[in-house]
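Missing here is one protein chain; the remaining ones are kept as they sit in the complex.
Up next, chain A:
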Amino acid sequence: MSAPSSTTHTPSAPRKRTARLLAQVAPAGGRGRAAGGDGDDDVVVLAAVRTPIGRARKGSFRDTHPTTLLQAAVTGAVEAAGVPRADVGDVVVGNVLAPGGFATQARMALFLADFPVEVPVVTTNRQCSSGLQAVASVAAAIATGVIDVGIGAGVESMSSADMMASLGPVNDAVHDVPNAAACLTPMGITSENVAAKYGVSRETQDAFALLSHQRALAAQDQGLFDDEIVPVTAVVVDENDDETQVIVRSDDGPRPSTLAKLAKLRPAFKKGGSTTAGNSSQVSDGAAAVVLASRAYAKTHGSPVLGRFVAFAVAGVPPAIMGIGPAVAIPAVLAKAGLSIDDIDIFEINEAFASQATYCVDVLGIPTEKVNPLGGAIALGHPLGCTGARQVATLLHHLARTGGRYGVVSMCIGGGQGAAAIFEREP
């Protein structure tokens, strides 16, 4: 017994309180929902597909226009979802490198995919998380009632992109502001920075890279990508300018390798460094698309439901070590959902570099068997704007296959950010 004293709240207390009260009035989301209560305000994923991923400049899509890739992805997605194109309230397309933000190109791609003029489209660029940001933006629009159905997509043609031109002229003033200047750090150097700062050895990185290839090859052999890949008809031009039409059904990237072969590769970014072409993500072409809807829409239309969109978080980290982004974003999104690492069955963590991926997995204490069970960007490739949406497709189909409940998609982001989202498998 004591005199009442003034109380203190953590900054999150008012928001948490509001969320709990909201769950009483609109009992759809949140932990207060008892088992079995399918809330009509849930945002659910109806379909998630992707094109095969081609090696940039050398691979299957070296002569394919990115709108063709996006056309294939959005067509595959709406058809898998059984959603009439006219029902789609908005399409958000992640893209990183295209001039003009891919805005007009995306509009054309939707017309190529037979969408009616009434269906709008917007493009978004949060660097390597753009595909996931597109999914999160659509989920937010559904959650706020702006739309009932939407497509979060991503596309990148690194064959046709000029990475330096996409930056644009740089203000001289940034050189006086260390973090601003650090945004110009080449991505490979950020990988070297992470490896040096956290002591990630070359051997660790190479072993991680080898595992990525082994898992991706095994997944290909077992046909585990069949549910998520929509084949693309591509034209390939050879050195004699002869055109051949091919149907691309699988990823170019995965290849048998050995630790000895990987160990022979020279550091790609820094003398004496540990980041090589073998333990970095591949430069790639590809597209992916995810159809999301309100639970009410899915129920009314009897749509297939792959999973529930649970939560999304982004967080900033120092630009010079941008690779640690997932180590910050994953705890943030788990906190939002009230879940822990142990609750998650599969983590799709983008392998921008083996250095940063192994660091994030280690520091978060994630068992390696839960991380990228079908391989990651080192084997499959990393078409920047596509990757986040590609990971959602890979995750949800593998959760369905394995019966896992929760999955996380996360990646680091150039300029120093991390993004992460949680999905819950259904039914």
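Methods note: a contact is a pair of C-beta atoms (placed from the backbone, for glycine too) under 8 Å apart; a residue touches a chain by one contact, two chains touch by 3 or more; residues count from 1.
Here is the rule we use: contacts and distances are computed from a predicted model.
Looking at the choices "Polynucleotide 5'-hydroxyl-kinase GRC3", "UBC core domain-containing protein", "Peroxin-7" or "DNA primase large subunit", the name in the UniProt record of the chain not drawn here is "Peroxin-7". Check A:V25, A:A86, A:A173 or A:A260 against the missing chain and you find that the one touching it is A:V25. Seen across the whole complex, the unshown chain contacts chain A at 1-5, 7-9, 13, 17, 20, 23-25, 27, 31-34, 36-37.
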